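A protein chain is absent from this complex, but the other protein chains hold their places.
Read from first to last, the chains carry the letters A and B; within each, the first residue is number 1.
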Amino acid sequence: MLEMQGISKIYRTDLIETHALRDFSLKVGDGEFVAVTGPSGSGKTTFMNVAGLLETFETGGYRLDGDDVSRLSDEQRSRLRNEKIGFIFQSFNLIPDLDIFDNVDVPLRYRGLGRQDREKRIKSALEVVGLSSRMRHMPSQLSGGQQQRAAIARALAGDPRFLLADEPTGNVDSLMARQVMDLLEQINEMGTTIIMVTHDPELARRAHRNIHIVDGQISDFKPYEPHEELPIQAATAAAMSPA
Amino acid sequence: MAAWNLRPIASALWRNRTGAMLVAFQIAIGLAVLVNAVYVVKQRVDKIGRPTGMDTANMIWVASAGFAKSFDYEASWREDLATLRAMPDVKAASLMSNIPLSGGGSSSGYQAKPGQVAPNDTVPGNTYNVDEQAVEALGIKLASGRNFQASEILPPVDTFDSSPQAIVTKAFAKDLFPNDPNPVGKSFYDGLSKPITIVGLIEHMHGAWSGWDKLDHVVLFPRLKSGPTGVYLVRTEPGRRDAVIREIEAKLGASNPGRVLRWVRPFDYFINQSYLDDRNMAIFLVSVTSALLAITALGIFGLATFNVSTRIRQIGTRRAVGARRMDIVRHFLVENWMVTTAGVVAGCGAALGIGYWISVKYELPRLDLYYLVGGIAVIWLIGLAAALQPARRAAAISPAVASRTV
Partner (left out) sequence: MFGYYLELALRNLKRNPGLTALMIGAVALGIAVCVMTLTMYRAMSGNPIWWKNDVLYAVTMDFWDPERAYFDDKQSLPPEQLTYRDAVAVYRSDIPARKVIMHKAVGILSIDGVDVKPERYTTRVTTKDFFAMFDVPFQYGGTWTDAADWGPEPVMVISRKVNERLFGGENSVGKRVRWDDNEFRIIGVRDNWLPLPAFYDVNNGPLEESEDVYIPFGWNAALELASAGNMNGWKPEDLKTYQDILGSENTWVQMWVELPDAAARDRFQAFIDNYAIDQKKGGRYLRPLNNRLTRPDQWLVDNDVVSNDNRVLVGLAFAFLAVCLLNTVGLLLAKFLNGASITGVRRALGASRKQVFYQHLVEVGVISSIGAALGLVLGGLLLMGLRALYTTDVNDAGGTQALAHVDLTSVVTALALAFFATLAAGLYPAWRIGRIPPASYLKAQ
């Protein structure tokens, strides 16, 4: 579903050139749950920005769903972000003066969907994350864990191809963290691909696959070891086998 | 001076120059407007404040108009003047052909010699037909010579005839006879070469048109004006003017059914009318300029506040590494002063340019550099005052801010 080939991202100032990503390649299949780990400054954030089409890159290629998204205009990238990617941030980034309903609504507005369609999607997304009763509350009235779940609902509402989560449990306490991870796993089981950036090896272990970045390059590669084949994997494998 | 950090402040400012440029432009406009507004207002105030030579605070004008066909205006005037002169608190009352400083009147050209003269040699004079109490009623001072006597006052005529005698202002006489400091007894001539002898010399008096450059050229002729309308001039004892006005309205109002007492007005009414444009211009300029400077001050305040609010962490860090509160205040005041000065420099050219244009268009004396220096000082003060509170708020930021992670 997502394929990066030889990506390099360079930050230039007047005096210094920083190679945040060097010759970075990655393939993520449908329905995978991938964790991207690495020490601070390793390029995890850059990877996320590039994968999320938030930033452009110098060399290499990036294919999303078979389409080359390397050299798109800002307009096109914005549309792709809106339609194919669901963001989850470490600091939730909910808009403080909108209620939960309106917060989940934000990406749907930019899609130009009608009112009934949007309402349906919002309600079902909030149900998935278990926040239907808090629809009209303001973010400040929710706990950290609840806010993150709201953010996940926002990411889900538009039916994205994959979720891109940046330290999703970084700002919540350990009890909530487990709830958030449970939720992510549940969503993944329902078939959504998830790419999660984290520095916590405990969390990384809950993913199917780990990718370790050091100095802008992949240093480790823990191959995918299926504990048991998930229905979606089987279906995908079946669909892709030459027959 | 190194502690003032001028260069780093300047380069930091340059890197985020949009906000600063917006404020600098406002300051430039503010300076240009301030300098020129003060300049124009001063000219106007000077113009309004010129001495008139008359006792204007105690002078009343009364307008009488006869309308019956057979109206005997001469008799009416004699009767009215007698009534007026008999009133207590009235120093003098006179019949006049026009009102000085009212914007309306007659003028003619006169010459020092009879016969044909070059146009440049005619001296214009604002003329009035008056009686023997006029000098007293006007409150003017005679530098030399004497007043008209009652016997010298000529009867009215319907056309423009000058008289064989006149009392003139010094300024008028000087234009006619530049080499004679005291031309009493000398004669000048009207356009038909009729001689007019100068009987008295007025120290100074203003004529009809406040915008005229020969405002102090006045010629008084001893002749009753022709009817049926006339205007009486009444001079009262100091402070009694308003009381006398009421008395006049009562006494003259009903006395003669063949005529209408149109109005009784203090001299100030006409003078204010005369200078209305000047006064209003001054008021308008002062108001708009003040408002403009207030808004500019607001802009400076806003910029300073914004700069502080986006640099909270940086300020905390500075304090953590040893800056005192005074250093922080100084930092922001210096930064603000740079923006203000940039605006001042940009505005200087505009201020001087506009000042030059105004002096040419309005024929005013050139813009004194003092105005510019004063303007710059005011702008600097405003800038300082506006940035003071944000600077102090910055200084109050705790050094602990530096170590916070959120």
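By our rule, a contact is a pair of C-beta atoms (placed from the backbone, for glycine too) under 8 Å apart; a residue touches a chain by one contact, two chains touch by 3 or more.
Everything quoted here is computed from the prediction, not taken from an experiment.
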item	value
Candidates A:Glu3, A:Glu55 or A:Glu119 - the one touching the absent chain	A:Glu55
Given B:Gly145, B:Gly302 or B:Pro399, the one touching the chain that is not displayed	B:Gly302
Sole residue of B:Ala143, B:Val260 or B:Val378 that reaches the chain not shown, by the stated touch rule	B:Val260
For chain A, the residues touching the chain missing from this view	45, 49, 52, 54-55, 74-75, 78-79, 81-83, 87, 89-91, 93, 95, 97-98, 106-107, 109-112, 154, 158, 166
Chain B residues touching the omitted chain (full complex)	18-19, 22-23, 25-26, 29-30, 32-33, 37, 40, 65, 67-69, 71, 118-119, 158-160, 190-193, 229, 260, 262, 269, 272-273, 276-277, 280-281, 283-285, 288, 291-292, 295-296, 298-299, 302-303, 306, 309, 358, 361-362, 406
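Just so it is clear, only the chains that are shown with their structure count from here on.
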item	value
Chain centre separation in whole Å, for chain B relative to chain A (CA means)	75
